[in-house]
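Shown here: the complex without one of its protein chains, the others still in place.
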Amino acid sequence: MSSRAIKVAVVGGTGYTGVECLRLLVNHPDVEIVSVTSRSEAGQAVVDMYPNLRGYLDLAFSEPEMATLSAADVVFFATPNGTAMQMVPGLLAAGVRVIDLAADFRIKDVALWQQWYSMEHACPELLEEAVYGLPEINREAIRTARLVANPGCYPTAVQLGFLPLVESGLAATESLIADVKSGVSGAGRQANVGTLLCEATESMRAYAVAGHRHLPEVQQGLARAANGDVGLTFVPHLTPMIRGIHATLYAKVSDHEVDLQGLYEQRYQDEPFVDLLPAGALPETRSVKGSNMCRIAVVRPQNEDVVVVLSVIDNLVKGAAGQAVHNMNIMFGLDERAGLNSVALMP
Amino acid sequence: MSSRAIKVAVVGGTGYTGVECLRLLVNHPDVEIVSVTSRSEAGQAVVDMYPNLRGYLDLAFSEPEMATLSAADVVFFATPNGTAMQMVPGLLAAGVRVIDLAADFRIKDVALWQQWYSMEHACPELLEEAVYGLPEINREAIRTARLVANPGCYPTAVQLGFLPLVESGLAATESLIADVKSGVSGAGRQANVGTLLCEATESMRAYAVAGHRHLPEVQQGLARAANGDVGLTFVPHLTPMIRGIHATLYAKVSDHEVDLQGLYEQRYQDEPFVDLLPAGALPETRSVKGSNMCRIAVVRPQNEDVVVVLSVIDNLVKGAAGQAVHNMNIMFGLDERAGLNSVALMP
Amino acid sequence: MSSRAIKVAVVGGTGYTGVECLRLLVNHPDVEIVSVTSRSEAGQAVVDMYPNLRGYLDLAFSEPEMATLSAADVVFFATPNGTAMQMVPGLLAAGVRVIDLAADFRIKDVALWQQWYSMEHACPELLEEAVYGLPEINREAIRTARLVANPGCYPTAVQLGFLPLVESGLAATESLIADVKSGVSGAGRQANVGTLLCEATESMRAYAVAGHRHLPEVQQGLARAANGDVGLTFVPHLTPMIRGIHATLYAKVSDHEVDLQGLYEQRYQDEPFVDLLPAGALPETRSVKGSNMCRIAVVRPQNEDVVVVLSVIDNLVKGAAGQAVHNMNIMFGLDERAGLNSVALMP
Partner (left out) sequence: MSSRAIKVAVVGGTGYTGVECLRLLVNHPDVEIVSVTSRSEAGQAVVDMYPNLRGYLDLAFSEPEMATLSAADVVFFATPNGTAMQMVPGLLAAGVRVIDLAADFRIKDVALWQQWYSMEHACPELLEEAVYGLPEINREAIRTARLVANPGCYPTAVQLGFLPLVESGLAATESLIADVKSGVSGAGRQANVGTLLCEATESMRAYAVAGHRHLPEVQQGLARAANGDVGLTFVPHLTPMIRGIHATLYAKVSDHEVDLQGLYEQRYQDEPFVDLLPAGALPETRSVKGSNMCRIAVVRPQNEDVVVVLSVIDNLVKGAAGQAVHNMNIMFGLDERAGLNSVALMP
C-alpha cells in the first residue's frame, strides 16, 4: 500500500454490508482501513466476529466518534436507515467525503422519504446535493460528490434492467412490472425468526407486496430516465439462498422492429460492471456471486408485445458494498475496477 | 384395506412423480397397489431405490406389460411424455381407467401438441374424450372419465390463481403475466448437470423464457375460462429448493370497486384443496410442502390497476401425484380427501 | 374421532417440537386436542403462526393454566428446559399424565442435572418415578407411567445405535465415540444470529465440543445398558439442513467372529420404529424426514477392530414429537403406530 493510500472508515461494520465492505477493502490496492465502528461490539476484534478476515485486518471495533472518523478521507456508512444522517453534516463540514449504503439520501423528495421510512429527516438540506450513486447514470456527478447515496440492492438490479428501454422511450412506462427475487442476506444479520434457516430455506414467498420501500427509489430513478411519470408494480420475493438478486422485468414494447439486443449492448458497452449476455443466453445469480457484475439478458417471448428483461446481481456487492467501492474509486480518480476484480465463485 | 379396494398400477415408478404417487397410495384407505413398473429397474425391490417406503410396500419393479396392467382398476402413468399414449388405447379397451400424469392428453389441438412436444401423437382420436383433470373446473366430467389428463405443475398453480379473475371477466386477458418459481424436483430425477446440487443451489435463474411447453396448456385452460383468446407471458424460474411452486400473477383489473377477496373466497369456498388466505396474509411454498393444498392470496398494490395474485402448491403433490389421487377419488366415488389428509411439513 | 378420544393439551405450542406434536396429533385417530398454550401468543389462532395447520386445528393459543390443563388426559410439554417441572406436580396430583419433551426429568442424578442445566430442580422427588421414554428399552414401564421424560434428539439416535453393542458386552465401553450431525431445527425457533439462514447454510461446524447437555443423558442410558460406567466422546455438529440427525458411532469390538448384522436385526426385530438396513446399505437422513423411523446400519471397515454404526432419525419426530406420540400410544394402550404412519418425504 502506498503512503498515499485513501483512508477509509466503515461505520456499522457488524452487518452483512459492513463486512462485505471490509472483504473488498482489505485487498484494495489503494486503501487503508483506519477504523471500523460498532457501538455494540466496541473493543472486540473484528476477526472474532468475522474469522474470514483473520490475517487481513488487525482492528477492533471502535465507537463511532467524530474525532476518529474525521481522520478518514471517506466514511462508508453500513448502518441502519436513519443513522448516517445524524453524522453526515459534521463529517462534510470536516472535509470528509461520505458514501451512505443505507437509504438516508436516496430520495430527493423529503416528504416521500419520511412517508416510506417513518421518521423525520435530520438534514433535508443535503438531499439536493447528495448524488445517487449508480455509476451507470451518474458517473460524472459522482466524481466530485461530497456525499453519495449508494443505491439499494433491488433498485440497482431493476434500474439497470429497465434503463435502456425507458431512456429510449420504447417501453410503455405506465405499467412496468418488476418481479424480483432476493437472497436472504438482503434482510441483514439481525436475529429475526423469519430469516432463520428453518423458516427461509426450502421455501419461496413474496413479501411487502402492498408496498416496499425500494418502490419510490426505483420510480424516482426510472422517472428521471423516462423524463416523466412511471407506473411500476414491484413484488419482492424471499428466495432460499444467501446471495443474489434476480430481477425479472416486464415491459410493453409495441415497436417490434427495434433491435433490443443491440440497444442494450450499446447502452452498456463501456460499463465495466454491466455484462449483456449474448442473445439466447440467460443469466443465473451464481454467475455473479461475490463479484460486482450485473448480468443482463433481454428477450421477447413468442414475438409478443411484452419484453422480458432478466437482470442479476450479488445484492451484497453490486447491490451494496461493491457499488460503494466503485463509487469510491470514481470519487478518488482511481481505476474503476480497483479492488473489484475477483471472479464470481462458481460453483 | 377392504376386499373392495381399488387396484392401482403405477407405470414409471422410479421418477419423482412416481414415488410420490406411491407415498400417497400406500396410506390410502381404499387402494391396493398391484404393480409398479419400470423397464430399467425391473426385478429390483422398490424400497431399495426408495427406502422411505420400507415397511409400506413389498413389490419389485416389473416390466410394463398389458397383461399385468389390465388387472388394475386404474393405471397411473408417471412416465416421460409420449409413453402413455402408446398403451392407453389398449388399456381403455380392456376396461381399465387411466390417469396420465404426463402431457400426452392435456392439449386438445393435436397440431399444437405436436409442435410443442416434437413428436407425432399416437392416438389423437382420444384427445377429445380425455378429461383435463383439474377438479376445480372439471369435477363432473372427471367422475365418469375413462382417461384423465392430469395437469402440469405450472398450469395448476397458474390456472387456480387466475381463474376467478378470468371467469368473472374482470381481468384484461390480452396481457396476463405469470412469473413462476419452481423447485428443482419439477425437472425430474434424470441425471442432468443443470440440476446437480452444485449447479442449482444458491442460485436463481429463469429458463425457457422464449417458450415453455406449459404455456399452451395454461392458455387453453384460461381461454376456456375466459370464453375467448388469452395473451399470456409465462416465465418459469428454477429455484434452489426441492419442492414448491410459487406463481406470482399479474393482471390488469380496471374495476376498482370489485371485492377481490370476496370473489376468490366465493369461487373456492367448496374446494377441499384450495385455501384462500385471509386478507393481508401471503402464502409461502413451505406451508404446502408434502400436502395437496393450493394456497392463494390476492392483492392490489398501491391501489393501482395491476392486481397481483400469489398461488403456491407442492409441485409433486397438487402439481402431480396428489392431484392424480384426487382425480382417482372423484372417478371412483370416494371421499375426495381420502389419502390426502397429511399436513404440510413445517419446518 | 370417537367420544372416547384421549384429550391432549400441548404446552408451548409455538416452538418446532410443539408444532410437530400438533402436526402428528391432528391426524391421530384417537386424540382430541383440547388446548395449545403459549404465554406470548395467547389469543392468536394457531394457524396464523402455522398455516400448514389451516383446516386441521381450530384453536387459539391459550394461557397455560392449571384449570384448563387439568381437563386433559395427558399434557405434552414442548417447553424450554425448566418449565415443565413447575407444573408437573400439580398435574399429577390432578390425575393428569405428562410427557415432557424437554430435559427436566431425563437425568436421575439431580446434582448432575443441576450442574448441566444450571438451575435448581423444582421437584427432585419425581425424578425417581419419571420413566425415560425410549420405548425400545422402557416399553413396560412406559405403559403405566404417570410421567414420561421424552429423550433428547441426540440421545435417541446415539443410544439406538449403540444399544446392541453395549447390551451384548461386545463394545469396549471405556472409549465410545459419537460424531453426530444435526439439522438446524434442533436449535429451535428462537431468533438467534447463529441459526439464521445466512449463518448456517452452506457451512458445517462442530459446537459444544467441550461438553454438551446431552452427554450425561446418553452416558446414563448407555451405562444402564452396559451395567457399568461408559466413557463417551460426543461431538455434535450443526448441519445445513432443517431436519435430521446422522449419528456416526465408533466402538472397538475385538471379537471378529460375531455376526453384527444378525445381532442388530435380532435386537430390533419387533420394534416398529427401528429399521435395520440390509447389509451393505447405508442410511440417509432424508429417508426418515417427517417420519418416526430410526434407520441403522452397522459396518466393520477393513476388517479392523473399530466398528462403525450409522443411525439416522428426524430430530423433530423420532427425536421429539413422534417419540412423544409413541409414548402416549403405549401409555394409553393404543396401537403403537397410531398417528405415526406417514411416509418420509423423499425427495
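As written, the chain order gives the labels A, B and C, with residue 1 at the start of each chain.
As a convention for this text, a residue touches a chain if its C-beta (ideal position, glycine included) is under 8 Å from a C-beta of that chain, and two chains touch if they have at least 3 such contacts.
Being a predicted model, the structure only gives us computed values, none of them experimental.
Enquirer: Counting the whole assembly, list the visible chains that the omitted chain makes contact with.
Expert: Missing chain, whole complex, touching shown chains: A, B, C.
Enquirer: Of A:L147, A:V209, A:A226 or A:I242, which one is in contact with the hidden chain?
Expert: Missing-chain contact among the listed residues: A:I242.
Enquirer: Of the residues in subunit A, which ones touch the absent chain?
Expert: 16, 19, 23, 26-27, 48, 50-56, 185, 189, 202, 242-243, 275, 277, 281, 283-284, 286-291, 293, 295, 341-347
Enquirer: Applying the definition given at the start, please give the residues of subunit B touching the unseen chain.
Expert: 16, 184-185, 189-193, 195-202, 240, 242
Enquirer: Tell me which stretches of subunit C touch the chain missing from the display.
Expert: 175, 177, 179, 181, 198-199, 201-207, 209-211, 215, 231, 233-235, 237, 239-244, 246, 248, 250, 252, 282-286, 289, 297, 299, 301-302, 304-306, 308, 310, 312, 347
Just so we're on the same page, only the chains that are shown with their structure count from here on.
Enquirer: With touch defined as above, tell me whether subunit A and subunit C contact each other through largely the same residue numbers, more than half shared, or through different ones.
Expert: Same: when the shared numbers are divided by all numbers used, the fraction is over half.
Enquirer: Determine the centre-to-centre distance between subunit B and subunit C, using the mean Cα coordinates as centres, and give it in whole Å.
Expert: 36
Enquirer: Determine the centre-to-centre distance between subunit A and subunit C, using the mean Cα coordinates as centres, and give it in whole Å.
Expert: Result: the chain centres lie 45 Å from each other.
Enquirer: Give me the residue numbers in subunit B that touch at least two other chains, ranges are fine.
Expert: 202, 242-243, 283-284, 286, 289, 347
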